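A single protein chain has been removed from this complex, and every other one stays in its place.
And now, chain A:
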Amino acid sequence: MSRRGESALVGSLLGVIALLFLAPLLWLLTAAFDAEAPLSAAVPQRFTLENFEQVLDWETTIRPLWNGLLLSGGAALISVLAAVLCAYPLSRYRSRFRRPFLYTVLFATGLPITAVMVPVYSMFVRLDLVDSMFGTTLFLAATSLPVAIWMTKNFMDGVPISLEEAAWVDGASAMQALRSVVLPLIVPGMGVVGIFTFINAWGNFFVPFVLLLDPAKQPASVGVFAFFGQGGLIAYGQLAAFSILYTAPVIGLYLLVSRSLGGAFTLTGAIK
């Protein structure tokens, strides 16, 4: 086959792949702006924002989004703080505990978290933490912590230790050196870790679904599901509109990360 022929073939194959990946998403976009949305993607007969108006009230959308923000923001903050503190000695000092610890962390990044939901629920019952947003936040932070520690250590390893030596000579303690020398240099990296944790927690359905029973405490991920359970009659347009409102922050954060750090791959820095 000629070069040009091969190139055209690959081009059209890629085009087909792109269309196949987009096809299931088209419905979300068309239904959200269609007052009488069907279940298949179709150009709205009458373009409207009614669906958005109807779902934009405190109970349907705003409270679930706010809860999601509290849970995911809290988890991201806790995870980043704990990861920075934990990664510093792992990156800077030698000890015979270092390797086993890093192994354990690496091992934990691979564990299927779904598998612990039953024991977590049972443990939360004993500790009286079911329906506690704080407990759920801590759990979400803990589950993303192994990856966060791993990524943070990689970022810290990139900062030459000679920079801190100057600070040590001036009498700074390790923690002072971490704060004044290392942290400013890895702020973008920590942003990535924080956003990564946030996106994961924001999209997580199973964890809040099991641990939070009170609708007033449930985040948007569980909120979407509530649309589904109302016995057959579903306003698909409203559901699509809600999905878009719930998805928008994640897309924004994703673009922020992939733009500032050159490619989505940085999100998965842990695997390299």
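Just so it is clear, a residue touches a chain if its C-beta (ideal position, glycine included) is under 8 Å from a C-beta of that chain, and two chains touch if they have at least 3 such contacts; residues count from 1.
In the analysis below, contacts and distances are computed from a predicted model.
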Complex minus one chain; that chain's UniProt name from "Sugar ABC transporter permease", "Formate dehydrogenase subunit gamma", "Acyl carrier protein" or "4Fe-4S ferredoxin" is "Sugar ABC transporter permease"
Just one of A:V120, A:M156 or A:I186 touches the chain that is missing; which is it?
A:V120
On chain A, residues whose C-beta touches the chain left out of the figure
10-11, 13-15, 17-28, 31, 38-42, 78, 81-83, 85-86, 88-90, 93, 95, 97, 99, 102-103, 105-123, 125, 138-139, 141-143, 145-146, 149, 173-175, 199, 202-206, 210, 220-221, 224-225, 228, 236, 239, 243, 246-247, 250-251, 254, 263-265, 268, 271-272
